[in-house]
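Quick one: this structure, given as structure tokens, is what I'll be asking you about.
Removed: one protein chain of the complex. Kept in place: all other protein chains.
Residue numbering begins at 1 within each chain, and the chains themselves are lettered A, B and C in the order written.
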Amino acid sequence: MFKWLDPYAKPQVLFATLLWWQRGLMPLSIVVLLLGTIWGLGFTPADYQQGDSYRIIHVHVPAAIWSMGVYAWMAIAAFIALVWQVKTAQWAIGAIAPIGAVYTLIALFTGAAWGKPMWGTWWVWDARLTSELILLFLFLGVMALQNAFADRQTGDKAAAVLAVVGVVNLPIIHYSVEWWNTLHQGATITKFAKPSMDPSMLWPLLICILGFALLFGALTCLRLRTAILQHEAHRPWVRQYVEEQQDAKL
Amino acid sequence: MPSFNFTSFSDFLAMGGYGFFVWLSFGGSIGALLALGWYSKRQQQQFIQQQSGRAAREARVRQQQDREQV
Amino acid sequence: MSHIAVFRATLERELKLLARQKADWVNPLLFFIIILTLFPLGVGAKPNLLREIAPGVIWIAALLSVLLGAERQFRQDYRDGVLEQLVAARAPLLGYSLAKIAAGWIGSGLPLILVSPLLALFLGLSAEALLAVVLTLLLGTPLLSLLSALGAALTLSADKGGILLALIILPLYIPLLIFASAAVEQAGFGLNYQAQLAVLAAMLCVALALVPIAVQKALKLNVG
Partner (left out) sequence: MLLSARQLSCVRQDRVLFEQLDLQLHASEVLQIAGKNGAGKSSLLRILAGLCEPEDGEIYYQQLPLAQSADDYADNLCFIGHLAGVQPQLTALENLVFWRACFALKPADDWALLATLGLAGLEDIPCQQLSAGQQRRVSLARLWLTSAQIWILDEPFTALDQSAIAALTAHIAAHCSQGGAVLLTSHQPVDIPGYAVREFMLEYRW
């Protein structure tokens, strides 16, 4: 199964492919993000209820969506690493986790900045913000566990197990926080879900979501290449690459 | 392309009174993403510096060993 | 070499160790009681206030005391090399880890249940609330032991294991904390709390099925 994936398990082949992908994805994601934010900031009508503060949606919603998406991707890499003992998938976890943590941080930060004008306080124990906060703890847990070991291999494998355990717990945490929220506070004043939007507002949001996805791809390529170099430091092709980089700089 | 929603640039900055929050969240997010990208790039460069340092150290050790054999 | 033989041998051994090292189960218990005495001192001893915060306080204290006891669970065997030889002989680790988790529960979870009438005294719990506390502890502490054993197995060869164990496992305790304290709160108002207990039981069953496999995997990777 997945025989066509085999060459990418070899680090050197994967390294070259990732470099190629990164050169394409990085500029593309920047362009798409710029397009989406400028369109969303300047060229869409204000929301009749929230005025212009709703424009924060163009950063908050993609970050919130992709914080879950990144965790899912990390869990897939962890599952592949544990079940098929694919080394490159093990290294991907350490590469992806910080990106997910930053996305979650952005979602929390923009959620608070958006909540201030609406609810008057920076932090509200709203169901979505609370599960976003717990997701941040899960990401930080994976990162902390990965760096806690002297031996890099053990750290990667331990992080893989925690990522898989985390992804099993994610829906449970999400729905129990959702249930907890309705129990203690009743429905929050304004449903925090995406307000029903007419197309003119929807397009920039979709572009921003695509932009965040492309950026995630580009950053993963960059970070995974570093991880490959670190793990294969003793290989001759890495030594040669290091010399090339050194000469390129002189 | 839909028309520009604000009359003037200063109006655009004010963002209907919510300028502080909107620009805070956009600035913060872009700042965080830039920091992540820069940090990852720096991590790679740091590794390359380390490795070339190591290669130089190994060369020195080998020279030392060759000198001893002679 | 079957799982049952290893399970029985390990459980027997662990119970002997628990009997010989009283500190292993007395310390988490004292820790639990001390935390419970801190809250009235910190929050003020007004009876209705205490009764209101009692569910959360009891469960946070229980959660922390099980976590405290968990760190040493596999470390002793790892340091002595027992774990290394079990992995080398490909002995059935499932039996071993299940026995360890069961012994861990007996060491840290069971004493909490036995001491819970004391809580009724401390926090002025009504009879129904106390019954709810006992029931939720009965269902919840095995789940706590399972998850904390997973954390202990994951951070086995990590140098700064203690705090790291708490950092990676506490987020996984949150659903249990929510439903258990809600059940006790409902009981305080005299309402029925079967739903919450059912959810706790469901979580326990899922964890009982999945966590030992993860523990086994974590032990193997830490020894390698």
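By our rule, a residue touches a chain if its C-beta (ideal position, glycine included) is under 8 Å from a C-beta of that chain, and two chains touch if they have at least 3 such contacts.
No experiment lies behind these values; they were computed from the predicted model shown.
For the chain left off this view, which of C:17, C:114 or C:205 is in contact with it?
Per the contact definition at the top, the residue touching the missing chain is C:17.
At which residues does subunit C meet the chain that is not included here?
These residues of subunit C touch the chain that is not shown: 1, 5-6, 8-10, 13, 16-17, 20-21, 76-77, 79-82, 84-91, 96, 223-224.
Mind pulling the subunit A residues that touch the left-out chain?
Touching the missing chain: residues 150-152, 233-234.
Throughout what follows, only the chains that are shown with their structure count from here on.
For subunit A versus subunit B, what separation do you get between their C-alpha means, in angstrom?
Averaging C-alpha atoms per chain gives centres 17 Å apart.
Could you put a whole-Å number on the gap between the CA centroids of subunit B and subunit C?
Comparing mean C-alpha positions, subunit C is 43 Å from subunit B.
Distance-wise, how many Å sit between the C-alpha centres of subunit A and subunit C, to the nearest whole number?
A distance of 32 Å separates the two centres.
At which residue positions does subunit C touch at least two other chains?
Not one residue of subunit C touches more than one other chain, so the list is empty.
Hey, which residues of subunit A end up touching subunit B in the complex?
37, 41-46, 51-53, 55-56, 59-60, 63, 98-99, 102, 105-106, 109-110, 113-114, 116-117, 200, 215, 219, 222-223, 225-226, 229-230, 233, 238-239, 242-243, 245-246
In the complex formed with subunit C, which residues of subunit A make contact?
82, 134, 137-138, 140-142, 144-145, 148-151, 153-154, 157-158, 161-162, 164-166, 168-169, 172-173, 176-177, 179-180, 183
Taking the complex as given, what residues does subunit B use to touch subunit A?
1-6, 12, 15-19, 21-22, 24-26, 28-29, 32-33, 35-37, 40-41, 43-44, 47-48, 51-52, 55
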